[in-house]
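Please read through the structure below; I'll follow up with questions.
Apart from one protein chain that is not included, each protein chain of the complex appears where it belongs.
Chains: A, B and C, in written order; residue numbering restarts at 1 for each.
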Amino acid sequence: MPLLIAFDLLDRQILDRDGIPVGKVDDVELSPDSRYVAALLTGQRALGARFGGVLGRWITGTAARLDTDRTGPRRIEYALVAKVDSAVHLSVRRELLTPPALEAWLDEHVIGRIPGASDAG
Amino acid sequence: MRATSWAATGLVAAALAWGGAGYLATKPTDFHDYRVAAVGAAQTAYDALASADLTGTALLAGRVTGPYADSMLGDARDALAGAAKQFARVSPPDQRTQKMRDELGPLLIKANAVLPGTASDITDKTLDNLKPVEDALDQFLEEHE
Amino acid sequence: MKRLLAVTLGILTAIGGFVDIGDIVSTSESGSRFGVAHTWVLVVGIIGICVYAEMSGRVTAISTRPVFDLIRERLGPRIGLVNLLGSYLITLLTLAAEIGGVALALQLLSGASYLLWVPAAAIVLWLALWRVKFETLERVFGLSGLALVVLLVSIFWLHPDFADLKGQATTFSPPKGENWPTYFFMAIALFASAMTPYEVFFFSSGGVEERWTPRDLTISRINVFLGFPLGGLLAFGFLATSAIVFEPIGVDVSTLGQAVLPAGMAFGRIGLGLAILGVFAATFGAAMETGLSAGYTVAQYFGWSWGKFLRPRQAARFHVVVLVSILLAVAALLTTIDPIQLTEYMLIFSAVVLPLTYLPILVVANDRGYLGDKVNGPFANIMGVIYLIIVVAAAVAAVPVMIFTGMGG
Partner (left out) sequence: MPAKASDLLGRRVLAADGKPLGRIVDLVCEIDGDGRPRLVAALAVRGPWGRLLGYEREQVRGPWILETLARMILRRQMTTVPSASLRLDE
């Protein structure tokens, strides 16, 4: 069955091997010759670029300020995709991927400091 | 649509809304407006007194608690204050409405006076004092609604 | 027993739709002004939310995707964002109102002003959302909200003229002394809150929290077809008792205290206490529902990890959204704005959000790629389309009617 990039990939939830959310497919990167799907792009930077306009620049700008270590959006190599159905399932656990900057920052400075943050609810 | 036309549409809509709001805010009160305001105030005052009456009766029968009655009386007092404020904001534009003001004004003051302050003030007597004011407000509503 | 407890998600969700603080007061107001003339609106609302909650529960059980995922997936990021902003505002306004409602219930018990209770209510709410297991929250507040049954029983204890009530319920027009616009305004407000979008967000996300699989389809359906009618029935308790006590003497209900008075008149202090306890549980439950939904919608739009089944550190952004929403709600309340008035503004945003929420659910419920042979049958589709039309009509009519009547004045 053919895979439709806009329908089957874009805006779908990416889940890791254990079903934990990793991000949305905010854009899809093509190989340099534009013939293959190379990677999934996720995060507000990729999302903002898709919006375009003032709102898009604002979203991208805020996301970029939070994440100064990286030059582009988070990339997930397409080779890591195990299955595409109502979500995009990866074959790895999310700890192996670079964590999103906002999540890491909030974990370190806010949530991680509140007692009980490491216990499941 | 382009961003500029969106902006233009937005500006026009904002201008119309602003103009409309300005018109409504500065429009002089006519008979209809005054009647609406007066009836609203009378209804609020009546609701407050009648609720206080029901609560008081229930309290004396031991069916509700003191703190509950206290907060019902507090609500009634707030409602009366709101009604008085709402009524004071409009001034009567003609003779007919002047008559309405002369009727309702004293009633609102009386309502405030007869409303028990706290649950401990509630007795058969204070409840009896509520009745004539309730009836008068009811009468006023019947006439002008 | 375990099977019985499995329906508490539906009950809790329905409580947020039918007997949250705004609904308690506006349903009672409707009863006090129109008698039980709006009973049909409750029936229409119950059927509507059942139709769409069943679809979203089915989609979630089979695909494990909650509703907001579908919205962005089918409508795209732009319209999804419009829906997100609208839904978030509705949810936030309701959250603020519910925290106010918890505080008002405490005021009725203690006599101390509700403003003093607001911070305490907010802190306990946050602790519950931070520490307590989802199933525990659902059971405690879903079940104790059932204390509101006391109002339903009160109907019989107040010895009304049942022929009269039946007459009111089968007359589809406003009684003498009331006008059509207000009648419609109240009808739309009751209908919109019965179908308020955070119910399907919460219900489907709750299904994911409880790790529903295709085998839980029956559990989902029992939740829907038991929970929502039960919620609607509790709302009818407020409608009917206000119609019995306040309508004949011409008092318009506008406070929570008035709404629970009939329980006291029927059963004395115990009845009153039960009603206030029920209101406390219902508003606290609705506060949890809206607090979590605020986090669910934002996290599901952006694809962040979310949920109470994860450790808070694994879903840091989700927990920050929940925390910030509670703080915003408290800030709004401490301006001394009337918490009950707050829920009326919800209608403005419902106009945008309701169609944009229910359309994608209907479309996905027909997608074999998602649901295999569990797609909608003809009956579900007919009902779905009819309700989509009603929702759009109500949404379009809401704002003009609201301005025209000065919010039901």
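Basically, a contact is a pair of C-beta atoms (placed from the backbone, for glycine too) under 8 Å apart; a residue touches a chain by one contact, two chains touch by 3 or more.
Just so it is clear, the structure is predicted and the values come from calculations on it, not from any experiment.
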| item | value |
| --- | --- |
| Touched by the hidden chain, restricted to displayed chains | A, C |
| Touch criterion as defined above, residue of A:Leu41, A:Ala63 or A:Leu102 at the omitted chain | A:Leu41 |
| Missing-chain contacts mapped onto subunit C | 74-76, 359-360, 362-364, 366-369, 375-376, 381-382, 384-385 |
| Where the missing chain touches subunit A, by residue | 2-7, 9-10, 27-32, 34-38, 41, 46, 49-50, 72, 78-79 |
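Convention: only the chains that are shown with their structure count from here on.
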| item | value |
| --- | --- |
| Inter-centroid spacing, subunit C versus subunit B (mean Cα positions, whole Å) | 29 |
| Interchain centroid distance [CA atoms averaged], subunit A/subunit C, Å | 33 |
| Contacts with 2+ other chains: residues of subunit A | none |
| Contacts with two or more other chains, residues of subunit C listed in rising order | none |
| Subunit A partner contacts - residues on subunit C that touch it in the complex | 63-65, 69, 72-73, 76-78, 80, 130-134, 299-306, 308-314, 316-317, 319-320, 369-370 |
| Subunit C-touching residues of subunit B, taken from the complex the two chains share | 36, 40, 43, 46-47, 50-51, 54-55, 58, 61-68, 70-72, 74-75, 79, 138, 141, 145 |
| Touching residues on subunit A, where the partner in the complex is subunit C | 11-14, 19-24, 26, 42, 44, 47, 50-51, 85-87, 94, 100, 102-103, 106-107, 110-112, 114, 116-121 |
